[in-house]
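For reference, the structure I am asking about is given below.
Shown here: the complex without one of its protein chains, the others still in place.
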Amino acid sequence: MSKPTFYAIVVGVGSGTGASVARLFAKGYPIALLARKESSYAPVVEAITKAGGTAIGIATDVSDAAAVDAAFARIAKEWPEGKLAAAVYNAEAGFSYKPFLELTSEDIDRSLSTGAKGLFYFAQKTIPQLLDVVAAGPAHPPTLIVTGATAALRGSVRFAAFAAGKFAQRAITQSLAREFGPRGVHVAYAIIDGGIDTPWGKDRVVNGGVADGKISPDAIAESYWYLHTQPRSAFTQEIELRPFVEKF
Amino acid sequence: MSKPTFYAIVVGVGSGTGASVARLFAKGYPIALLARKESSYAPVVEAITKAGGTAIGIATDVSDAAAVDAAFARIAKEWPEGKLAAAVYNAEAGFSYKPFLELTSEDIDRSLSTGAKGLFYFAQKTIPQLLDVVAAGPAHPPTLIVTGATAALRGSVRFAAFAAGKFAQRAITQSLAREFGPRGVHVAYAIIDGGIDTPWGKDRVVNGGVADGKISPDAIAESYWYLHTQPRSAFTQEIELRPFVEKF
Amino acid sequence: MSKPTFYAIVVGVGSGTGASVARLFAKGYPIALLARKESSYAPVVEAITKAGGTAIGIATDVSDAAAVDAAFARIAKEWPEGKLAAAVYNAEAGFSYKPFLELTSEDIDRSLSTGAKGLFYFAQKTIPQLLDVVAAGPAHPPTLIVTGATAALRGSVRFAAFAAGKFAQRAITQSLAREFGPRGVHVAYAIIDGGIDTPWGKDRVVNGGVADGKISPDAIAESYWYLHTQPRSAFTQEIELRPFVEKF
Partner (left out) sequence: MSKPTFYAIVVGVGSGTGASVARLFAKGYPIALLARKESSYAPVVEAITKAGGTAIGIATDVSDAAAVDAAFARIAKEWPEGKLAAAVYNAEAGFSYKPFLELTSEDIDRSLSTGAKGLFYFAQKTIPQLLDVVAAGPAHPPTLIVTGATAALRGSVRFAAFAAGKFAQRAITQSLAREFGPRGVHVAYAIIDGGIDTPWGKDRVVNGGVADGKISPDAIAESYWYLHTQPRSAFTQEIELRPFVEKF
């Protein structure tokens, strides 16, 4: 019997964190990229392929359980002998920033759907596969990493809806870590505490516009890879990442 | 012009915490009791009335925005000159306790709906009224108190769904406190860390069955009243309550 | 045999929190007041006596173990049949506020001595007495309350030395709560998050000088009394108190 193919999945691949993570993990694994729209993942798939890697993209709304099922069926068809080495949940977070009394029912729904329910569905699909990999002798412990934010730790003015989804997300991630860590799966939460230096956010000034005042998506990707390669004798469950000038 | 009638609202009134809170706050205010079923609040309304207080009950599903609207319309009709002195959100929490892979979509939905969305709707109705009361010279700062739980602070094995809703609830409560505290509204979160000594839970043994090993609902009510009477120079935003024998 | 006399002790009695706490607890108990200088406690002893209460003052440096021993010997002589109902540790905190590189060895020493070592000595004297009281049928669970600060939760710019002592103090308090709570002693930590409205600080403007923008020492005292009266089925271990306008 041949050695299994280990692959990775990244949910939420556009021009920022997801793309950086996908490009870096693609150096180690064939990779499946999920995003709501093809136009989000297509350039990343192309870049990875050009660089000699293997990537497929699947248009998926992760807050829809049936769509998540379909995406995993598609992956199973692509790599029938494949085993999941690493899964990253980096879905768009249903952001809103409004005085509480101006928030709408849609604002809270979107935040809870993408932040919490999408992760719930994604974890129910990936955890069994990651558990299955533990015994398969992977190079690194099978890993589920979730992209969090400051709003996962603090509720703030104008953040009631957004923070609700991120808090809920952190609750799920922590619960998964406590349940599946002892069975060999590394579940980690990355608290991104600061503005991310994305192509589409170049004009947004944070921290007075100082150099490195925004978080480099490539640095986030490096931290995810570092988490993935941690041996099981020294897992990190939560990691915070912030620019040196960020107030905290 | 006559002095306004200050009244209170308690959401989630059955035989435990909600009933104790309602009975205690009814010594200070006419009170509206909301619960999903009439059979939950009816005995409490009766007990308060017998004791010389004023109480009305309204059957309401707080995870349904329209139902919440209807309940507030009913209250406005009952006390047209009334002003809201204190609101307590103690809705049933959508509890579940299962291995993650056995949790269903309904489990996570119920937790997020009652824990987070119900509070969201309730706060959107009560905050404007509480702000309005600040200027009316109430005996105590207008107050919104939310009943939390250990699972609002920690995600744990078998608690992924329940913790998601409680974390989200805490996020909303904290955000409200930071936005409306400076405008004079006291928003507090009570973290109930232990089993509650309810009539229907008499047979459940916790902490080895030691006396006072469960939290007395009347003690919770006393703490809510204490929070309500705190002057605005010394607000408590989060308070934890646990039996002396509880591990933490 | 006659009913035991329950008494209280307050360490750190000047014109602010300690004086308010002493006056309030003196309504329930004869009280011993400890402060470094007689001039600090003398006016409070006088005020309590005038109001019909019983108070003694003892000049004590609590960071000196022998001085603490002597103070307790003095109290035992005053009330030979006395039993300790409540002890409050509110010692001056060894405050400093300087850029780290300007802090001196004395700054860190003072903070650790008063914040941590003084509490350590005080607890070693009071805990055995409080344990002894559990069986004596006091009106309220025997209580040790420690006055904390924001700097017990966060290390900040210019706060390295001060925060070191307050963090250490919180560590001791938490450890005591976990060890002696299950034996019936209520150990609580009050996190005072904001400027206190003391006679000597009237000119210091905080929160823009808004009314109630500083914490009332009497409100702190009320919260300590509330903590003392909590039944053991619902203990609060940490309580935060902050003015409504305080950023947090």
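Each chain gets a letter, A, B and C, in the order it is written, and its residues are counted from 1.
Here, a residue touches a chain if its C-beta (ideal position, glycine included) is under 8 Å from a C-beta of that chain, and two chains touch if they have at least 3 such contacts.
Given the structure is predicted, the values throughout are model-derived calculations rather than measurements.
For the chain that was dropped from the view, give me its touching partners among the shown chains.
Hidden chain, whole complex, touched shown chains: A, C.
Tell me which of C:P99, C:G137 or C:G209 is the one touching the absent chain.
Per the contact definition at the top, the residue touching the missing chain is C:P99.
Just to verify: which one of C:A47, C:A65, C:V134 or C:V206 makes contact with the chain not shown?
From the options C:A47, C:A65, C:V134 or C:V206, the contact with the absent chain belongs to C:A65.
May I ask you to list the residues on subunit C that touch the chain which is not drawn?
On the subunit C side, contact with the omitted chain comes from 65, 99-101, 103, 105, 108-109, 112, 116-117, 120-121, 123-124, 127-128, 151, 154-161, 163-180.
Provide the residue numbers of subunit A that touch the chain removed from this figure.
141, 178, 181-182, 184, 186, 197, 212-216, 219-220, 222-223, 226, 230-245, 248
Operating definition for what follows: only the chains that are shown with their structure count from here on.
Based on the touch definition given at the start, go ahead and assign the chain network to line, ring, star, complete or other.
line
With centres defined as the mean C-alpha position, give me the subunit A-subunit B separation in Å.
Their C-alpha centroids are separated by 34 Å.
Between subunit B and subunit C, what is the gap in Å from one C-alpha centre to the other?
Inter-chain centre distance comes to 32 Å.
Among the residues of subunit B, which are close enough to touch at least two other chains?
178
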